[in-house]
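Of the protein chains in this complex, all but one are displayed in their positions.
Presenting subunit A:
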Amino acid sequence: MSLLNDLTGASPALNPRAVLLRLGAIGGLVVGAAGAFAYVGGWFSPGTLTQARIVDRFERVNGPHPGFRRNHAKGLCLVGRFESTSRGERLSKASLFAAGQITPVTGRIALAGGQPYAADAATTVRSLALRFQLPDGEEWRTGNNDIPVFPVRTPEAFYAQLLAAKPDPATGKPDPEALKAFFAANPESATAAALIKERRITSGFADDTFRGLNAFQFVAGDGTETPVRWAFVPGQAETAESAAQTARADKNYLFDEFETAVRRAPVRWHLVASLGEAGDPTADATRPWPAERTSVDLGTVIVTATEAEADGNCRDVNFDPLVLPAGIAGSDDPLLSARSAAYAQSFARRAGEPKAPSAVHDVPAAGAGL
C-alpha cells in the first residue's frame, strides 16, 4: 500500500497509478463545473451589457441621487380606479376588462430623466405609470411616455444614447459630435427623434396622451393572440402649452397644476388599444403603427387623489412592464426584457438607500378639506 492509498483511503483493489488518475478526473470535473458556472455567470465576458452596467451608466450620467429612481426620478403618486367598457373582453381574458369590472389603481406621474430636483420644463418627456390590482394577487404594471415612438430600438442603443445625450457640464448641451455619431450608427433613432420633436406639447399631465410604445400580446379566453400597442388618451380636451405657464417661477408647475386639477374633479384617461396587423413591427418601438389600425376603448382610468412620494406608496413600487396578468403577455420587442432587468436593478439599489423627500410636495390648496 502506498502513502497515496493510505491518505485517500482508497480501495486495496486500486494501484497508486489508478488512484492518481481517478483523483485527477474528480478534480477535473469539480474545476470544470466551477468554470461552467463562472462562464454562464458572465465572468469571462466582461463586455456584455448587463442590468448592472445600464444602471451604472445612469448613475454616471446623472450623478448620485440616493433613494431615487435612476430614471423618471421626479414624480408624484396617484390613486384611482379603472372602469371597463367590456369591449376588451373578447381580446384579453384579463379580469380587469370584463363587463362592469372596476379595478383599483395606483400610479405615478413623472418626468423622464434621472434628476429628482430638475425644474419642470415643457419639453421634458412626461410619463404615466399605473398599477392595476386584480383579484387573487394578480397585477398589471405599466409605464407610459408622452411621445409617439421610443428613441431607440435595442437596449444597446439605449445604453449608447445615454452617454451620447449626456449634457456637457460646460455648455449644458450634449456634445453634437457624439450625438451625430450615435445617429449615424443608429439611423432608426434619427427617424424616431424627428417624430418625437414634432409632437404637440400639451399644457400639462391631465390633457396629455401617454403611450406604452412597446408591443404586447392580448390573449383571449380561447387562446387567440392579438398584437397590441396601447395609449392613455385624456378625457379632457387638449390645450397647448402657454407661454405664461413656462414663464412661471414655480419649479413644479406641471405637478402642481395636476394636483389642483385632481382636487377640482377626477382626471380621466381612456385606455385605447391599437390592434396590430400582419407586418406591423412588434420588435421595433422606434416605428409607429399605421394610424388607421383598429382601436378599441377598453375602459377609463379615473384618478381621484394625488399623494407626495412617501413610505409604502408609489415610491416603493417597481413599475416593471412585464408584471402582467394572465391575458396580457410580452412581445418579441427586445426592450421589454431589458427594461424588466434594468428596473429590477434600479429598484434593488434604491430600496437600500436613505430616502430624501421628493421635490414635489403635496401642498393642500386652501379650503380643500384634505
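Definition applied: a contact is a pair of C-beta atoms (placed from the backbone, for glycine too) under 8 Å apart; a residue touches a chain by one contact, two chains touch by 3 or more; residues count from 1.
In the analysis below, contacts and distances are computed from a predicted model.
Enquirer: Using the UniProt record as the reference, specify the protein name of the hidden chain from among "Xanthine dehydrogenase molybdenum binding subunit apoprotein", "Transketolase", "Fe-S cluster assembly protein SufD" or "Cytochrome b561".
Expert: Missing chain, UniProt protein name: "Cytochrome b561".
Enquirer: Using the document's definition of touch, tell me which of A:G137, A:G223 or A:G279 contacts the absent chain.
Expert: Checking each option in A:G137, A:G223 or A:G279, the one touching the absent chain turns out to be A:G137.
Enquirer: In terms of residues, what is the contact footprint of the unshown chain on subunit A?
Expert: 8-11, 13-14, 19, 22-23, 25-27, 29-30, 33-34, 36-37, 40-42, 48-52, 54, 136-139, 155, 312, 316-318, 320, 322-323, 325-326, 330, 334, 336-338, 340-342, 347-348, 350-353
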